[in-house]
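All protein chains of the complex are present and in place, except for one that has been dropped.
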Amino acid sequence: VFSPESAPEPARRPLREHGVTWGHLLPGPLNAITDVAGVQVGHVTHRHTGVTAIRPAPGDVFQAKVAAGVCVLNAFGKAAGLLQVMELGTVETPIVLCNTLAVGRCADALVDHVLAANPDVRSVNPVVLECNDGRINDIRRRGVSGEDVHRALSLCVSGPVAQGAAGAGRGMVAYGVKGGIGTASRRTTHAAASYTTGALVLANMGDWPQLQVLGVPVGRLLPRPQGGAATPPEGSIIMLLATDAPLDARQLARVARRAPLGMARTGATAGHGSGDFVLAWSTANRVPNDTPSPPLLTPTLLHDAALGPLFAAAVEATEEAILNALCCAEPVGGVPALPVEDVLGLVRSAPWL
Amino acid sequence: VFSPESAPEPARRPLREHGVTWGHLLPGPLNAITDVAGVQVGHVTHRHTGVTAIRPAPGDVFQAKVAAGVCVLNAFGKAAGLLQVMELGTVETPIVLCNTLAVGRCADALVDHVLAANPDVRSVNPVVLECNDGRINDIRRRGVSGEDVHRALSLCVSGPVAQGAAGAGRGMVAYGVKGGIGTASRRTTHAAASYTTGALVLANMGDWPQLQVLGVPVGRLLPRPQGGAATPPEGSIIMLLATDAPLDARQLARVARRAPLGMARTGATAGHGSGDFVLAWSTANRVPNDTPSPPLLTPTLLHDAALGPLFAAAVEATEEAILNALCCAEPVGGVPALPVEDVLGLVRSAPWL
Amino acid sequence: VFSPESAPEPARRPLREHGVTWGHLLPGPLNAITDVAGVQVGHVTHRHTGVTAIRPAPGDVFQAKVAAGVCVLNAFGKAAGLLQVMELGTVETPIVLCNTLAVGRCADALVDHVLAANPDVRSVNPVVLECNDGRINDIRRRGVSGEDVHRALSLCVSGPVAQGAAGAGRGMVAYGVKGGIGTASRRTTHAAASYTTGALVLANMGDWPQLQVLGVPVGRLLPRPQGGAATPPEGSIIMLLATDAPLDARQLARVARRAPLGMARTGATAGHGSGDFVLAWSTANRVPNDTPSPPLLTPTLLHDAALGPLFAAAVEATEEAILNALCCAEPVGGVPALPVEDVLGLVRSAPWL
Partner (left out) sequence: VFSPESAPEPARRPLREHGVTWGHLLPGPLNAITDVAGVQVGHVTHRHTGVTAIRPAPGDVFQAKVAAGVCVLNAFGKAAGLLQVMELGTVETPIVLCNTLAVGRCADALVDHVLAANPDVRSVNPVVLECNDGRINDIRRRGVSGEDVHRALSLCVSGPVAQGAAGAGRGMVAYGVKGGIGTASRRTTHAAASYTTGALVLANMGDWPQLQVLGVPVGRLLPRPQGGAATPPEGSIIMLLATDAPLDARQLARVARRAPLGMARTGATAGHGSGDFVLAWSTANRVPNDTPSPPLLTPTLLHDAALGPLFAAAVEATEEAILNALCCAEPVGGVPALPVEDVLGLVRSAPWL
């Protein structure tokens, strides 16, 4: 295993760390999905591919499931487990990100993982999401193994998240330059309470001319970076949203439907071949696997009329997570990195940025 | 207004009152949707068409909405309001049943009804569902008025429900004989608690040869009743399910998806032109229109693992409601009634019935 | 009837007519939905409300239906007819836009319209879409009548479309300033063929601080215009897309799902109360109401792999249609117009615009 994930190239860092500010809502302390208490991320990074695992909440999510909702913008993708999430409104495993052809074996490993921890379980719904890293990775070699899943799970930690060409992001290309993993978060206030919503994306979509950074049409103003593949505006993106706001499955699906609006601000148009999926969950109101006696639950839930700030948070965090993926990703396999200095030069030429 | 609804022909009565018993679950005391406390039904019956109003729960459902879920089996229909029900998970008006071409004006009247009771309201989602009574009713005459809606609402009562050719059921034809309004209910027990689930249908689907009564292929064994229109297996059916079990919108949609299984047992196959819609709601856990402060709700909800008996109740109650519509409906406009005695003769020829 | 729709205030004109250029695709000659041959638009404009009718294709769309697809971003809205469109994949009436409380009576009038033209028809699915103009219009007065629908239909014409505070757009507010009707179009090429895709929006969503114009965060840079209501980021938007590309219903739904990405670029986040619906149709491959003999159709359809440019067209045309609504709308009822000169000043301060 090739492991640059513990030390992202110092020169590459998230957009906000370049001193640019924008948007309406403020990030959490890490500006990462791990700002939501209990969310953990682990990467296994190979030379040209990898696996990322996300533990959606503290403890065993099979025994104490998390409420979840889904948005499918373009189902040209091989996502595993989403239909059951839509039906039952819960996620019951860690979430694994990988490449298109590895979904089956990652799901299989995730089953092993849950069986090992739960001796009586005979049914489990692994959630695995993917993008196609075949422009960098020799994807037909099937270089990802179930062992990578177990290792990524064991590496899951709170705290800062390695971004860019890490984990499943290793071979991803977005807007014709290196994409991959990005993350961001937002805080919202609702009367007396405040909540944190974090996004983590696996960005593999869009072509260079489409790229917009904070509204600046970078892709039309700057030449395509050398080596940047002139691909059609295809690819894919996985968008994950975690929140500690107390929402049920229906409400989380509403939150999930806003993530594509954040993606749209970076320029992509969800091309035909772009498998664009969103999964949102809440760490509040865990759902027990074992039926309680009496079989009743008493969640506390936000009234729908209070959802507006969470929708805005989903949009902003998704947009910034994508930009962070680009800003953080070093060149891999001949695909160039985003020319951050050139982009910042343009961005700063806007009187308001 | 022509008003036979207060006195259904004595000779015509629900199937169970003929001494036949079947099924796994027991009905409530009325064997009607009104067994669910607070549900009320009102009919306005014209010669060949009509309107039925259902108040889904006690009090003002705009101010205290009911959780609701939808199943669309065949959306060849003009149902109003269902998309918002799916999004927000609530019904906020009485439910009106009418004929296909009357949906607009009934929705308009329902808006008036809510505005009159709520002086500050500027947005309301009327729920109106329909079948096409054009085989009996000169539907192009547009014989239903908004006034009929107001009157049906004012006639809403608890207690027994007039079935058959009453209200919106006046002009409906099912299985080639007179159809219309039917209702039934089931009791279920879940550990210490027990709940009531009621169905009310507006039955206008199927053709005679398809008819099955308690598994007996009546339509293949008995000749088509004289005057029974040889129609294609089209038509439509609206299936309403009320329950006092504490369910959220996602769970109610799961319940709603079982109603077509009850319909299937009566023989229909949801023909191309058959607009088949299900709306299920719970009278528990009312959702306030005004955002509370703090904006939090604390519903009590059944664990999904306890839903099984409610699914069975939805199937059984829907099946029986359809049969009751047929058993209760007198002949209208040349469409014959179900030949109940002949049907019972066949049914009783089964050694087990 | 108050009728400014024939002469929009000369000083107010679409964004592109101010000499700004942007985007990847070129508009059609009118930069309007009417660039799609056969599409017609008619407005009836009252002082503070109105109705807009769109004829989706030449001739009688009941007898020769148009293939259509739907995207529901936020179903907090009272749209009529969409479920049947999703089931059967066709629109069979003109499309009517109006205010929230007028949907029922507009649907009723649309039924009359189709019955009058089709003597044997007994079932019709009126498509009516709405936004809430209650911030300007005394919506509880119910100032729209069925007669307005008939008049709007009779006024439908090809050619330039009156934008802004016209027709159903009369009382709409978007981003805290006057919104309403906007339109735009894009041309795409696919191998030998080229197609036109047009958008028409009824824009009533978003709040001033959210507004982005061509990527410039106008709403954060300019003070809220005097009189602009400090509303929550709610409202609604209806997005219509017409194309002459030969697509089936499934493909049109895919196109429809891209319209929200165009909306997102203008800053809105689809707030809780914002009923955001998209309807897309194709003028190719009309579907006959009467079953042919034999019952077969032989459409010519684009291969899905060729859809990418149409997705981009949907995004760009929707974005521009929204901006055109703002640029064209004069002040109404105390809601100020977009301060176009200030906005243009900012936009032009970007070195690339």
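Letters A, B and C name the chains as they come in the text, with residue numbers starting at 1 for each one.
The criterion applied here is as follows: contacts are C-beta pairs under 8 Å (C-beta built on N, C-alpha and C of every residue); 3 or more make two chains touch, one makes a residue touch a chain.
Being a predicted model, the structure only gives us computed values, none of them experimental.
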## Note on the structure
Considering the complete assembly, the absent chain touches shown chains A, B, C
### Query
From the list A:P58, A:G134 or A:P339, which touches the chain that is not on show?
A:G134
### Query
Of B:T49, B:T196 or B:Q212, which one is in contact with the hidden chain?
B:Q212
### Summary
Among B:M263, B:L297, B:C328 or B:V343, contact with the omitted chain is made only by B:M263
### Summary
Across the whole complex, the chain not displayed is touched by chain C residues 87-89, 190-193, 246, 248-250, 254, 287-288, 291-306
### Task
For the chain that got dropped from the picture, name the residues of chain A it touches.
72, 74-84, 86-88, 100-101, 103-112, 115, 121-126, 132, 134, 139-140, 142, 273, 275
### Task
Against the chain that's been left off, what residues of chain B make contact? List them.
22, 24, 73-74, 209-210, 212, 214-217, 220-221, 232-234, 254, 257-258, 260-265, 268-273, 304-308, 311-312, 314-315, 346, 349-352
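Please note the rule applied: only the chains that are shown with their structure count from here on.
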### Maximum centroid distance from chain C, chain identifier (CA atoms)
B
### Message
Measuring from CA centroids, which chain ends up nearest the centre of the complete protein set?
### Response
C
### Inter-centroid spacing, chain B versus chain A (mean Cα positions, whole Å)
44
### Query
If you average the CA atoms of chain B and of chain C, how many Å lie between those two points?
36
### Query
Taking each residue of chain A in turn, which ones touch at least two of the other chains?
254, 304-306
